[in-house]
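Report on one structure; see the data block that follows.
A single protein chain has been omitted from the complex, and every remaining protein chain is retained in its original position.
Then we have chain A:
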Amino acid sequence: MGVDIQSLVDGLMTALQPTNLLWLAFGGFLGTVVGMLPGLGPATAVAVLIPITFGMDPTTALIMMVAIYSGAMYGGSRSSILLNTPGDGSAIAATFDGYPMAKKGQAGQALAMSAIASLIGGLIAVVGFVLLAAPLADFALKFGPAEYFLLMLFTLSAIVSLSMGNMTKGFISMSVGLLLSTVGIDLQSGVYRFTFGLPQLSEGIDFLVVIIGIYAVGEVLYNYLSIDKPLGKKKRVGEKWITKEQWKRSKWPMIRSGPLGFLIGVLPGAGGSIASMLSYTTERQLSKRSDQFGKGAIEGVAAPESANNAASVGAMIPLLTMGIPGSGTTAVMLGAVIMLGVKPGPLLFENDPNMVWSLVNSMFIGNILLVMINILLVGLFVKILDTPPKVLYPLILVLAFIGTFTLNYSIVDFYLLMIFGVIGLFMKMLKFPIAPLILALIVGGDMEQNFRKSLVASDGGLDIFFASPICIALIGLTILSVCYPLIVNGIKRKKMRTQHKEWDM
């Protein structure tokens, strides 16, 4: 494996062939549009568009699919920022500061920053891919069930620590998510849990249904409460380009989040949701302006956007070096390329280097094309904000139902969608944070299964959770993420007290 300059250049030439460039741009555009729709994340986008690739040359087909994948990652955050309705788990973090920015009339800047951050994260990750694919694949193999369990525990602790000042509500929200994740067949024993005899529930509650329900439907219901009130003032779209100061604030968060997201993306199964969430919490804890996070801080958009795009590049590593799909999206891609006669596996780099390197180059070029497409479209996207609510909200509802149906083609999901819409409404009214619930639902099932697999592997001993350096590091990070907010608060309080004293004197 390693970097073979000749193959790299050959790959670049293949990627630059007009047909491939055309499909790359077309796939990126389609992906962006599909990814914007609530519930239609990268996996669905690729699955729906697979028939287009039938009859294509395998390399072109793979390039097209990667373009759709990255396009959907870009698109997912568009609706997070504009409508507070993420298209996918990895776009949730973009709602934290993106939506408040849009509310403050900085939608254009948030969109531009998210595109730039995606580009930077993507480029860092592609460079990482070229230099580190082989050693990273080995690193990913070191993650056994115990390491996965601890990584997920760390993610959850980081999310709860996000709801600073409201830890209790954050904790309740997370617990509900964990409870929901127990629905469905239990892999280790084959027992059906909480399925009420409905076979549609046997594979658990799809977290995308919950995302669409709580965010999209919940948001519509919440806004319905005030739909007849005259609009206070027309929302301003504001600047379409970021300011120098915003760039300065976001530069380092973006550069730090790229490698972080890339590393997490390489781990099979972890993916963009965990990557974007961890980069957001990290930046918030590092920032001097941590009190502005969640109220429209531009770094809060830049960091997770850089991380999730980097993760989507990282996820290609297990697929291409080992033939093992690291995420739902890459699993769909694997199925599609096998149909075309490609055999992804450890030998792909040796047997078909041109394909791999054209793909890597396409990821590079694709990111540049996508950022151009997205920045050109900023003006169009922000028009969504000008749409009168009486038109916009019914439209979102329609899209929510369509998106839900494409997930499992199941009517049962419609009922779930409505139930979670109402839950979302109450959560918004009672000011419960939503992200802990969703994230707990996304990682909860895997977390439990990995915990139990660890115990089977260790014959019931808990020592397996301290057995490797990775485990110890993750435990350390978890403790740090729980204690850090307490320490910071402690210091602040002390400072305040000293200030008060000075005041008194």
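Operating definition for what follows: a residue touches a chain if its C-beta (ideal position, glycine included) is under 8 Å from a C-beta of that chain, and two chains touch if they have at least 3 such contacts; residues count from 1.
Rule of thumb we're sticking to: contacts and distances are computed from a predicted model.
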Identity of the absent chain, which is to be given by its UniProt protein name, from "Aspartate carbamoyltransferase", "ATP synthase subunit b", "Transporter" or "Cytochrome c oxidase subunit 1": "Transporter"
Hidden-chain contact residue, picked from the options A:343, A:383 or A:494: A:343
Touching the absent chain when the full complex is considered, from A:131, A:286, A:456 or A:491: A:456
Absent-chain contact - pick from A:142, A:248, A:289 or A:492: A:142
Touch residues of chain A, complete complex, unshown partner: 47, 50, 54, 140-145, 185, 187-190, 192, 199-203, 268-269, 318, 322-325, 331-332, 334-336, 338-341, 343-347, 408-410, 446, 449, 453, 456-457, 459
